[in-house]
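The structure under discussion is supplied below as C-alpha coordinates; questions concerning it will follow.
A single protein chain has been omitted from the complex, and every remaining protein chain is retained in its original position.
Chain naming follows the written order as A and B, and within any one chain the residues start at number 1.
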Amino acid sequence: MLITLTTDFGYQDPFVGVMKGVIFGINPHADVIDLNHGISPQDVMAAAISLRHSVRYFPQGTIHVAIVDPGVGGERRPLLIESAGNYFIGPDNGVFSFALEDQQPDRIICLSDSKYHLQPTSMTFHGRDIFAPVAAHLSLGVPAKEFGESAESFRRLLWPKVVRQTNCLKGEIVYVDGFGNLFTNIGKEDLREFPSEKLSVTVGTIEITGLAPNYAAGTGGGYIALFNSWDFLEISLYKDNAQRRSQAKPGDKVYVWFNR
Amino acid sequence: MLITLTTDFGYQDPFVGVMKGVIFGINPHADVIDLNHGISPQDVMAAAISLRHSVRYFPQGTIHVAIVDPGVGGERRPLLIESAGNYFIGPDNGVFSFALEDQQPDRIICLSDSKYHLQPTSMTFHGRDIFAPVAAHLSLGVPAKEFGESAESFRRLLWPKVVRQTNCLKGEIVYVDGFGNLFTNIGKEDLREFPSEKLSVTVGTIEITGLAPNYAAGTGGGYIALFNSWDFLEISLYKDNAQRRSQAKPGDKVYVWFNR
Partner (left out) sequence: MLITLTTDFGYQDPFVGVMKGVIFGINPHADVIDLNHGISPQDVMAAAISLRHSVRYFPQGTIHVAIVDPGVGGERRPLLIESAGNYFIGPDNGVFSFALEDQQPDRIICLSDSKYHLQPTSMTFHGRDIFAPVAAHLSLGVPAKEFGESAESFRRLLWPKVVRQTNCLKGEIVYVDGFGNLFTNIGKEDLREFPSEKLSVTVGTIEITGLAPNYAAGTGGGYIALFNSWDFLEISLYKDNAQRRSQAKPGDKVYVWFNR
(Lines give C-alpha, C1' and ligand atoms only; values in the text may rest on other atoms or scores of the structure.)
Protein backbone atom coordinates (compact mmCIF):
# COMPACT_ATOMS: atom_id res chain seq x y z
CA MET A 1 0.00 0.00 0.00
CA LEU A 2 1.53 3.27 -1.13
CA ILE A 3 1.79 6.28 1.19
CA THR A 4 2.45 9.69 -0.39
CA LEU A 5 3.66 12.72 1.52
CA THR A 6 2.85 16.33 0.64
CA THR A 7 4.18 19.00 3.01
CA ASP A 8 5.53 22.53 3.28
CA PHE A 9 8.55 21.22 5.22
CA GLY A 10 11.04 21.96 2.45
CA TYR A 11 14.42 20.28 2.21
CA GLN A 12 16.45 21.89 4.94
CA ASP A 13 15.41 19.93 8.03
CA PRO A 14 14.99 16.30 9.13
CA PHE A 15 11.21 16.63 9.53
CA VAL A 16 10.23 14.52 6.51
CA GLY A 17 12.89 11.93 7.26
CA VAL A 18 11.67 11.57 10.83
CA MET A 19 8.10 10.96 9.61
CA LYS A 20 9.48 8.13 7.50
CA GLY A 21 11.27 6.73 10.53
CA VAL A 22 7.97 6.67 12.39
CA ILE A 23 6.21 4.99 9.45
CA PHE A 24 8.89 2.32 8.98
CA GLY A 25 9.00 1.67 12.71
CA ILE A 26 5.32 0.69 12.52
CA ASN A 27 5.25 -0.88 9.04
CA PRO A 28 8.71 -1.94 7.86
CA HIS A 29 7.27 -2.79 4.43
CA ALA A 30 5.58 0.54 3.75
CA ASP A 31 6.18 2.14 0.35
CA VAL A 32 6.53 5.87 0.90
CA ILE A 33 6.67 8.40 -1.95
CA ASP A 34 7.61 12.05 -1.59
CA LEU A 35 4.90 13.71 -3.61
CA ASN A 36 5.80 17.32 -2.86
CA HIS A 37 7.67 18.95 0.01
CA GLY A 38 8.17 22.26 -1.77
CA ILE A 39 4.82 23.86 -0.96
CA SER A 40 5.39 27.44 0.21
CA PRO A 41 5.11 27.68 4.01
CA GLN A 42 1.46 27.56 5.14
CA ASP A 43 0.13 27.73 1.55
CA VAL A 44 -2.84 25.37 1.94
CA MET A 45 -4.26 26.47 -1.42
CA ALA A 46 -1.09 25.51 -3.33
CA ALA A 47 -1.04 22.11 -1.63
CA ALA A 48 -4.71 21.59 -2.49
CA ILE A 49 -4.06 22.44 -6.15
CA SER A 50 -0.96 20.24 -6.24
CA LEU A 51 -2.94 17.29 -4.89
CA ARG A 52 -5.83 17.89 -7.30
CA HIS A 53 -3.67 16.94 -10.25
CA SER A 54 -1.63 14.24 -8.60
CA VAL A 55 -4.01 11.78 -6.97
CA ARG A 56 -5.35 10.37 -10.24
CA TYR A 57 -1.86 9.13 -11.19
CA PHE A 58 -1.56 6.86 -8.17
CA PRO A 59 -3.05 3.39 -7.92
CA GLN A 60 -6.33 3.02 -6.08
CA GLY A 61 -5.86 2.35 -2.39
CA THR A 62 -3.05 4.86 -2.00
CA ILE A 63 -2.83 6.77 1.28
CA HIS A 64 -2.21 10.47 0.67
CA VAL A 65 -0.83 12.35 3.67
CA ALA A 66 -0.79 16.15 3.42
CA ILE A 67 0.70 18.36 6.11
CA VAL A 68 0.44 22.06 5.49
CA ASP A 69 -0.82 22.82 8.90
CA PRO A 70 -0.44 26.29 10.41
CA GLY A 71 -3.22 25.46 12.88
CA VAL A 72 -1.42 22.44 14.35
CA GLY A 73 -2.15 21.91 18.03
CA GLY A 74 -5.15 24.25 17.91
CA GLU A 75 -8.81 23.61 17.18
CA ARG A 76 -8.61 22.27 13.62
CA ARG A 77 -9.33 18.56 13.61
CA PRO A 78 -6.93 15.88 12.33
CA LEU A 79 -8.83 13.82 9.72
CA LEU A 80 -8.80 10.59 7.77
CA ILE A 81 -11.04 10.65 4.70
CA GLU A 82 -11.87 7.56 2.63
CA SER A 83 -13.15 8.28 -0.85
CA ALA A 84 -13.35 6.29 -4.07
CA GLY A 85 -11.00 3.70 -2.62
CA ASN A 86 -8.28 6.18 -1.67
CA TYR A 87 -7.31 7.59 1.72
CA PHE A 88 -6.49 11.15 2.72
CA ILE A 89 -4.84 12.02 6.03
CA GLY A 90 -4.16 15.53 7.25
CA PRO A 91 -5.55 18.58 9.02
CA ASP A 92 -9.11 19.73 8.33
CA ASN A 93 -8.10 22.98 6.69
CA GLY A 94 -9.12 22.47 3.10
CA VAL A 95 -5.94 20.80 1.86
CA PHE A 96 -7.98 17.98 0.26
CA SER A 97 -10.64 20.28 -1.23
CA PHE A 98 -9.77 19.80 -4.87
CA ALA A 99 -8.49 16.21 -4.74
CA LEU A 100 -12.01 15.42 -3.54
CA GLU A 101 -13.75 18.11 -5.55
CA ASP A 102 -16.54 16.07 -7.10
CA GLN A 103 -16.60 13.38 -4.47
CA GLN A 104 -18.79 12.65 -1.50
CA PRO A 105 -16.45 10.68 0.78
CA ASP A 106 -17.45 7.26 2.02
CA ARG A 107 -16.09 7.99 5.44
CA ILE A 108 -14.65 10.90 7.41
CA ILE A 109 -12.91 10.07 10.66
CA CYS A 110 -11.62 12.49 13.25
CA LEU A 111 -8.31 11.04 14.48
CA SER A 112 -9.35 11.11 18.11
CA ASP A 113 -8.04 7.74 19.28
CA SER A 114 -4.69 8.54 20.83
CA LYS A 115 -3.80 4.84 20.87
CA TYR A 116 -2.53 5.37 17.33
CA HIS A 117 -0.54 8.51 18.13
CA LEU A 118 3.00 8.85 19.41
CA GLN A 119 3.19 9.58 23.13
CA PRO A 120 3.83 12.24 24.22
CA THR A 121 2.07 14.07 21.41
CA SER A 122 3.59 17.45 20.62
CA MET A 123 1.51 20.56 19.94
CA THR A 124 3.62 21.56 16.94
CA PHE A 125 4.38 18.45 14.87
CA HIS A 126 1.33 16.29 14.25
CA GLY A 127 2.94 15.05 11.03
CA ARG A 128 5.31 13.05 13.17
CA ASP A 129 3.06 12.32 16.15
CA ILE A 130 -0.39 11.74 14.59
CA PHE A 131 -0.49 11.66 10.79
CA ALA A 132 2.55 9.45 10.13
CA PRO A 133 1.65 6.76 12.69
CA VAL A 134 -2.00 6.71 11.57
CA ALA A 135 -0.92 6.31 7.93
CA ALA A 136 1.42 3.49 8.91
CA HIS A 137 -1.23 1.64 10.93
CA LEU A 138 -3.74 2.13 8.10
CA SER A 139 -1.23 0.66 5.64
CA LEU A 140 -1.03 -2.39 7.90
CA GLY A 141 -4.75 -2.96 7.54
CA VAL A 142 -6.22 -1.27 10.61
CA PRO A 143 -9.77 -0.29 9.52
CA ALA A 144 -10.40 3.42 9.07
CA LYS A 145 -13.11 3.55 11.72
CA GLU A 146 -10.68 2.42 14.41
CA PHE A 147 -8.83 5.74 14.36
CA GLY A 148 -11.60 7.80 15.91
CA GLU A 149 -15.12 9.11 15.69
CA SER A 150 -17.00 9.72 12.49
CA ALA A 151 -17.37 13.27 11.26
CA GLU A 152 -20.06 14.69 9.00
CA SER A 153 -18.04 16.87 6.69
CA PHE A 154 -14.65 18.37 6.01
CA ARG A 155 -13.53 21.84 5.13
CA ARG A 156 -13.62 22.73 1.43
CA LEU A 157 -11.84 25.73 -0.09
CA LEU A 158 -13.59 27.61 -2.86
CA TRP A 159 -12.18 27.11 -6.32
CA PRO A 160 -11.90 30.49 -8.05
CA LYS A 161 -14.52 30.47 -10.80
CA VAL A 162 -13.90 31.51 -14.37
CA VAL A 163 -16.28 34.38 -15.26
CA ARG A 164 -17.86 34.62 -18.71
CA GLN A 165 -18.13 38.20 -19.97
CA THR A 166 -19.38 39.57 -23.31
CA ASN A 167 -16.33 38.92 -25.43
CA CYS A 168 -13.98 37.31 -22.98
CA LEU A 169 -13.38 34.92 -20.12
CA LYS A 170 -11.92 36.27 -16.91
CA GLY A 171 -9.80 33.94 -14.82
CA GLU A 172 -6.74 34.20 -12.64
CA ILE A 173 -3.32 32.75 -11.95
CA VAL A 174 -3.67 29.94 -9.41
CA TYR A 175 -0.24 28.31 -9.33
CA VAL A 176 3.33 29.06 -10.40
CA ASP A 177 5.63 26.09 -10.96
CA GLY A 178 9.37 25.84 -10.43
CA PHE A 179 10.05 26.77 -14.06
CA GLY A 180 8.13 30.02 -13.55
CA ASN A 181 5.18 28.90 -15.69
CA LEU A 182 1.94 30.67 -14.76
CA PHE A 183 -0.97 28.26 -14.32
CA THR A 184 -4.43 29.80 -14.65
CA ASN A 185 -7.78 28.41 -13.52
CA ILE A 186 -9.02 28.41 -17.12
CA GLY A 187 -9.55 24.84 -18.28
CA LYS A 188 -9.88 23.29 -21.71
CA GLU A 189 -13.63 22.92 -21.28
CA ASP A 190 -14.02 26.65 -20.63
CA LEU A 191 -12.81 27.32 -24.17
CA ARG A 192 -14.53 24.47 -25.93
CA GLU A 193 -17.04 26.57 -27.87
CA PHE A 194 -14.55 29.17 -29.07
CA PRO A 195 -12.30 28.88 -32.13
CA SER A 196 -8.79 28.75 -30.75
CA GLU A 197 -7.17 30.49 -33.72
CA LYS A 198 -8.91 33.76 -32.91
CA LEU A 199 -8.04 33.86 -29.21
CA SER A 200 -5.82 36.28 -27.43
CA VAL A 201 -4.73 36.10 -23.81
CA THR A 202 -3.81 39.03 -21.60
CA VAL A 203 -2.37 39.29 -18.12
CA GLY A 204 -1.20 42.71 -16.94
CA THR A 205 0.50 44.31 -19.93
CA ILE A 206 1.26 40.98 -21.60
CA GLU A 207 -0.77 40.11 -24.70
CA ILE A 208 -0.49 36.74 -26.44
CA THR A 209 -2.18 35.86 -29.73
CA GLY A 210 -3.35 32.31 -30.27
CA LEU A 211 -2.51 29.10 -28.46
CA ALA A 212 0.78 27.23 -28.78
CA PRO A 213 0.85 23.42 -29.12
CA ASN A 214 3.95 23.00 -26.93
CA TYR A 215 6.83 24.92 -25.32
CA ALA A 216 9.11 24.69 -28.36
CA ALA A 217 6.55 26.74 -30.30
CA GLY A 218 7.94 29.64 -28.29
CA THR A 219 11.48 29.44 -29.69
CA GLY A 220 10.96 32.77 -31.43
CA GLY A 221 10.89 34.49 -28.03
CA GLY A 222 7.98 36.15 -26.28
CA TYR A 223 5.26 34.76 -24.06
CA ILE A 224 3.13 31.84 -25.22
CA ALA A 225 -0.15 30.42 -23.92
CA LEU A 226 -0.87 26.69 -24.03
CA PHE A 227 -2.83 24.02 -22.26
CA ASN A 228 -0.47 22.32 -19.86
CA SER A 229 -0.28 18.85 -18.36
CA TRP A 230 -2.95 19.75 -15.80
CA ASP A 231 -5.24 20.88 -18.66
CA PHE A 232 -4.97 24.47 -17.48
CA LEU A 233 -4.28 27.45 -19.68
CA GLU A 234 -0.66 28.36 -18.90
CA ILE A 235 1.52 31.34 -19.74
CA SER A 236 5.11 30.44 -20.43
CA LEU A 237 8.42 31.61 -21.89
CA TYR A 238 10.54 29.14 -23.86
CA LYS A 239 13.71 28.34 -21.88
CA ASP A 240 12.97 31.26 -19.59
CA ASN A 241 11.03 32.06 -16.42
CA ALA A 242 7.70 33.79 -17.10
CA GLN A 243 7.10 34.55 -13.44
CA ARG A 244 10.44 36.25 -12.96
CA ARG A 245 10.18 38.23 -16.17
CA SER A 246 6.55 39.31 -15.68
CA GLN A 247 6.40 39.47 -11.88
CA ALA A 248 2.89 38.01 -12.17
CA LYS A 249 1.61 36.08 -9.16
CA PRO A 250 -1.30 33.95 -7.94
CA GLY A 251 -4.49 36.00 -7.92
CA ASP A 252 -3.53 38.18 -10.89
CA LYS A 253 -6.39 38.34 -13.39
CA VAL A 254 -6.08 36.66 -16.78
CA TYR A 255 -8.38 37.38 -19.73
CA VAL A 256 -9.07 35.28 -22.81
CA TRP A 257 -10.48 37.44 -25.62
CA PHE A 258 -12.43 36.28 -28.66
CA ASN A 259 -12.33 38.11 -31.98
CA ARG A 260 -10.97 41.25 -30.45
CA MET B 1 17.68 -2.96 7.97
CA LEU B 2 17.13 0.75 7.46
CA ILE B 3 19.92 3.06 6.34
CA THR B 4 19.44 6.81 6.81
CA LEU B 5 21.49 9.47 5.05
CA THR B 6 22.30 12.91 6.47
CA THR B 7 24.56 15.13 4.35
CA ASP B 8 25.35 18.69 3.33
CA PHE B 9 25.19 17.67 -0.33
CA GLY B 10 22.01 19.62 -1.05
CA TYR B 11 19.75 18.89 -3.99
CA GLN B 12 21.64 20.19 -6.98
CA ASP B 13 24.03 17.33 -7.78
CA PRO B 14 23.94 13.54 -8.24
CA PHE B 15 26.07 12.88 -5.14
CA VAL B 16 23.30 11.42 -2.96
CA GLY B 17 21.89 9.40 -5.85
CA VAL B 18 25.29 7.90 -6.58
CA MET B 19 25.65 6.82 -2.95
CA LYS B 20 22.35 4.99 -3.30
CA GLY B 21 23.62 3.34 -6.49
CA VAL B 22 26.62 2.05 -4.54
CA ILE B 23 24.42 0.80 -1.70
CA PHE B 24 21.94 -0.99 -3.99
CA GLY B 25 24.80 -2.50 -6.00
CA ILE B 26 25.95 -4.22 -2.79
CA ASN B 27 22.57 -4.84 -1.13
CA PRO B 28 19.68 -4.75 -3.61
CA HIS B 29 17.21 -5.02 -0.74
CA ALA B 30 18.48 -2.11 1.33
CA ASP B 31 15.91 0.38 2.62
CA VAL B 32 17.43 3.84 2.34
CA ILE B 33 15.83 6.96 3.84
CA ASP B 34 16.91 10.52 3.11
CA LEU B 35 16.98 11.97 6.60
CA ASN B 36 18.38 15.39 5.73
CA HIS B 37 20.49 16.63 2.83
CA GLY B 38 19.86 20.30 3.53
CA ILE B 39 22.57 20.84 6.15
CA SER B 40 24.47 24.05 5.36
CA PRO B 41 27.82 23.26 3.75
CA GLN B 42 30.35 22.03 6.34
CA ASP B 43 28.00 22.79 9.29
CA VAL B 44 28.88 19.79 11.48
CA MET B 45 27.05 21.35 14.45
CA ALA B 46 23.74 21.62 12.56
CA ALA B 47 24.03 18.01 11.42
CA ALA B 48 24.78 16.92 14.98
CA ILE B 49 21.71 18.77 16.29
CA SER B 50 19.53 17.43 13.48
CA LEU B 51 20.57 13.86 14.30
CA ARG B 52 20.04 14.37 18.02
CA HIS B 53 16.32 14.72 17.55
CA SER B 54 15.89 12.21 14.76
CA VAL B 55 17.51 8.95 15.83
CA ARG B 56 14.93 8.15 18.47
CA TYR B 57 12.18 8.00 15.85
CA PHE B 58 13.81 5.18 13.91
CA PRO B 59 13.54 1.50 14.80
CA GLN B 60 16.42 -0.06 16.68
CA GLY B 61 19.07 -1.47 14.41
CA THR B 62 18.96 1.43 11.98
CA ILE B 63 22.23 2.44 10.32
CA HIS B 64 22.66 6.22 10.38
CA VAL B 65 25.15 7.55 7.85
CA ALA B 66 26.18 11.22 8.23
CA ILE B 67 28.48 12.96 5.80
CA VAL B 68 29.30 16.55 6.62
CA ASP B 69 32.96 16.11 6.09
CA PRO B 70 35.18 19.09 5.29
CA GLY B 71 38.19 17.07 6.41
CA VAL B 72 37.64 14.26 3.88
CA GLY B 73 40.84 12.68 2.65
CA GLY B 74 42.85 14.23 5.50
CA GLU B 75 43.66 12.97 8.98
CA ARG B 76 40.19 12.64 10.46
CA ARG B 77 39.24 8.99 10.80
CA PRO B 78 36.23 7.33 9.15
CA LEU B 79 34.23 5.61 11.90
CA LEU B 80 31.53 3.05 12.59
CA ILE B 81 29.99 3.38 16.04
CA GLU B 82 27.62 0.81 17.54
CA SER B 83 25.54 2.06 20.44
CA ALA B 84 22.28 0.94 22.04
CA GLY B 85 21.60 -1.33 19.09
CA ASN B 86 22.00 1.39 16.45
CA TYR B 87 24.85 2.08 14.04
CA PHE B 88 26.49 5.38 13.13
CA ILE B 89 28.79 5.74 10.13
CA GLY B 90 30.67 8.91 9.22
CA PRO B 91 33.75 11.02 9.79
CA ASP B 92 35.14 11.46 13.31
CA ASN B 93 34.41 15.17 13.50
CA GLY B 94 31.67 15.34 16.11
CA VAL B 95 28.69 14.81 13.84
CA PHE B 96 27.33 12.08 16.17
CA SER B 97 28.02 14.01 19.40
CA PHE B 98 24.43 14.65 20.40
CA ALA B 99 22.81 11.55 18.94
CA LEU B 100 25.12 9.69 21.35
CA GLU B 101 25.09 12.34 24.05
CA ASP B 102 24.37 10.18 27.07
CA GLN B 103 25.71 6.98 25.61
CA GLN B 104 28.93 5.05 25.99
CA PRO B 105 29.13 3.15 22.69
CA ASP B 106 29.50 -0.62 22.66
CA ARG B 107 31.99 -0.48 19.85
CA ILE B 108 33.95 2.11 17.88
CA ILE B 109 35.61 0.90 14.69
CA CYS B 110 37.99 2.84 12.49
CA LEU B 111 37.06 1.93 8.90
CA SER B 112 40.57 0.84 8.01
CA ASP B 113 39.87 -2.33 6.04
CA SER B 114 39.93 -1.20 2.42
CA LYS B 115 38.36 -4.49 1.34
CA TYR B 116 35.00 -2.81 2.02
CA HIS B 117 35.80 0.41 0.15
CA LEU B 118 35.40 1.22 -3.52
CA GLN B 119 38.66 1.02 -5.46
CA PRO B 120 40.15 3.40 -6.37
CA THR B 121 39.20 5.42 -3.29
CA SER B 122 38.99 9.15 -3.95
CA MET B 123 40.36 11.76 -1.56
CA THR B 124 37.25 13.93 -1.83
CA PHE B 125 34.16 11.70 -1.72
CA HIS B 126 34.29 9.12 1.06
CA GLY B 127 30.49 9.12 1.15
CA ARG B 128 30.56 7.25 -2.12
CA ASP B 129 33.80 5.31 -1.69
CA ILE B 130 33.85 4.36 2.02
CA PHE B 131 30.71 5.21 3.98
CA ALA B 132 28.08 3.98 1.49
CA PRO B 133 29.72 0.61 0.80
CA VAL B 134 30.41 0.02 4.50
CA ALA B 135 26.77 0.80 5.33
CA ALA B 136 25.60 -1.59 2.61
CA HIS B 137 27.85 -4.42 3.76
CA LEU B 138 26.78 -3.84 7.38
CA SER B 139 23.13 -4.02 6.31
CA LEU B 140 23.91 -7.42 4.76
CA GLY B 141 25.09 -8.71 8.13
CA VAL B 142 28.87 -8.22 8.02
CA PRO B 143 29.86 -7.85 11.71
CA ALA B 144 30.99 -4.38 12.77
CA LYS B 145 34.45 -5.54 13.84
CA GLU B 146 35.23 -6.72 10.30
CA PHE B 147 35.45 -3.14 8.99
CA GLY B 148 38.68 -2.22 10.78
CA GLU B 149 40.48 -1.74 14.05
CA SER B 150 38.84 -0.80 17.32
CA ALA B 151 39.13 2.76 18.52
CA GLU B 152 38.92 4.06 22.06
CA SER B 153 36.81 7.13 21.62
CA PHE B 154 35.23 9.49 19.14
CA ARG B 155 35.13 13.24 18.89
CA ARG B 156 32.37 14.98 20.86
CA LEU B 157 31.30 18.58 20.29
CA LEU B 158 30.36 20.64 23.33
CA TRP B 159 26.70 21.37 23.79
CA PRO B 160 26.25 25.05 24.66
CA LYS B 161 25.12 25.12 28.29
CA VAL B 162 22.19 27.12 29.59
CA VAL B 163 23.44 29.49 32.32
CA ARG B 164 21.36 30.19 35.42
CA GLN B 165 21.59 33.81 36.55
CA THR B 166 19.79 35.65 39.37
CA ASN B 167 16.45 36.27 37.76
CA CYS B 168 16.94 34.68 34.36
CA LEU B 169 18.27 31.86 32.26
CA LYS B 170 20.73 32.68 29.52
CA GLY B 171 20.79 30.45 26.46
CA GLU B 172 21.31 30.87 22.75
CA ILE B 173 19.91 30.10 19.35
CA VAL B 174 21.27 26.75 18.19
CA TYR B 175 19.27 25.96 15.01
CA VAL B 176 17.03 27.74 12.54
CA ASP B 177 14.57 25.61 10.59
CA GLY B 178 13.26 26.11 7.07
CA PHE B 179 10.24 28.04 8.37
CA GLY B 180 12.59 30.52 10.02
CA ASN B 181 11.75 29.34 13.52
CA LEU B 182 14.53 30.05 16.02
CA PHE B 183 15.39 26.99 18.13
CA THR B 184 17.17 27.72 21.40
CA ASN B 185 19.15 25.38 23.64
CA ILE B 186 16.71 25.99 26.50
CA GLY B 187 14.82 22.79 27.25
CA LYS B 188 11.59 22.11 29.10
CA GLU B 189 13.50 20.80 32.10
CA ASP B 190 15.44 24.06 32.42
CA LEU B 191 12.15 25.84 33.17
CA ARG B 192 10.55 23.18 35.29
CA GLU B 193 10.71 25.09 38.60
CA PHE B 194 9.45 28.39 37.24
CA PRO B 195 5.80 29.38 36.79
CA SER B 196 5.36 29.72 33.04
CA GLU B 197 2.74 32.47 33.24
CA LYS B 198 5.24 34.95 34.62
CA LEU B 199 7.97 34.32 32.06
CA SER B 200 9.26 36.66 29.45
CA VAL B 201 11.73 35.85 26.70
CA THR B 202 14.13 38.28 25.03
CA VAL B 203 16.48 38.00 22.10
CA GLY B 204 18.05 41.19 20.78
CA THR B 205 15.33 43.82 20.92
CA ILE B 206 12.50 41.26 20.82
CA GLU B 207 10.53 40.75 24.01
CA ILE B 208 7.85 38.08 24.38
CA THR B 209 5.59 37.68 27.41
CA GLY B 210 4.50 34.19 28.40
CA LEU B 211 4.59 30.92 26.52
CA ALA B 212 2.25 29.98 23.68
CA PRO B 213 0.69 26.51 23.49
CA ASN B 214 1.00 26.28 19.68
CA TYR B 215 1.68 28.35 16.56
CA ALA B 216 -1.94 29.39 16.08
CA ALA B 217 -1.74 31.22 19.41
CA GLY B 218 0.25 33.79 17.45
CA THR B 219 -2.56 34.73 15.08
CA GLY B 220 -2.69 38.18 16.65
CA GLY B 221 0.74 38.92 15.16
CA GLY B 222 4.03 39.41 16.94
CA TYR B 223 6.64 36.93 18.07
CA ILE B 224 5.68 34.00 20.26
CA ALA B 225 7.74 31.59 22.34
CA LEU B 226 6.77 27.95 22.72
CA PHE B 227 8.24 24.53 23.32
CA ASN B 228 8.64 22.88 19.96
CA SER B 229 8.67 19.28 18.79
CA TRP B 230 12.29 18.88 19.90
CA ASP B 231 11.29 20.14 23.39
CA PHE B 232 13.32 23.29 22.84
CA LEU B 233 12.16 26.80 23.57
CA GLU B 234 11.49 28.28 20.12
CA ILE B 235 10.79 31.79 18.91
CA SER B 236 8.32 31.94 16.07
CA LEU B 237 6.02 34.16 14.02
CA TYR B 238 2.62 32.80 12.96
CA LYS B 239 2.60 32.28 9.18
CA ASP B 240 5.79 34.29 8.92
CA ASN B 241 9.56 33.82 9.08
CA ALA B 242 11.02 34.87 12.44
CA GLN B 243 14.59 34.54 11.21
CA ARG B 244 14.08 36.79 8.21
CA ARG B 245 12.15 39.38 10.19
CA SER B 246 14.53 39.46 13.17
CA GLN B 247 17.82 38.64 11.43
CA ALA B 248 18.66 36.53 14.50
CA LYS B 249 21.11 33.67 13.95
CA PRO B 250 22.72 30.70 15.72
CA GLY B 251 24.86 31.91 18.61
CA ASP B 252 22.65 34.90 19.43
CA LYS B 253 21.89 35.03 23.14
CA VAL B 254 18.37 34.35 24.44
CA TYR B 255 17.17 35.21 27.95
CA VAL B 256 14.23 33.85 29.89
CA TRP B 257 13.23 36.25 32.69
CA PHE B 258 11.17 35.48 35.77
CA ASN B 259 8.96 38.05 37.48
CA ARG B 260 10.67 40.92 35.76
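We adopt the following convention: a residue touches a chain if its C-beta (ideal position, glycine included) is under 8 Å from a C-beta of that chain, and two chains touch if they have at least 3 such contacts.
Not measured: the values here are computed from a predicted model.
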Message: One chain is left out of this view; which of B:Y57, B:F125, B:Y215 or B:F232 touches it in the full complex?
response: B:F125
- prompt: Which is it among A:P59, A:P195 or A:G220 that touches the chain not included here?
  reply: A:P59
- request: Decide which residue listed in A:Y11, A:W159 or A:F194 touches the omitted chain of the complex.
  value: A:Y11
Query: Any idea which of A:D31, A:D106 or A:E149 touches the chain not displayed?
result: A:D31
Message: Could you pull out which residues of subunit B are in touch with the chain that's been left out?
response: 9-18, 20-22, 24-25, 28, 41-42, 70-75, 122-125, 128-129
Subunit A residues that touch the omitted chain in the full complex: 2, 4, 6, 11, 31, 33-38, 50-51, 53-54, 57-59, 62, 177-179, 213-217, 226, 228-229, 238-239, 241
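The working rule: only the chains that are shown with their structure count from here on.
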Field: Distance between the centres, which are taken as Cα means, of subunit B and subunit A, whole angstrom
entry: 31
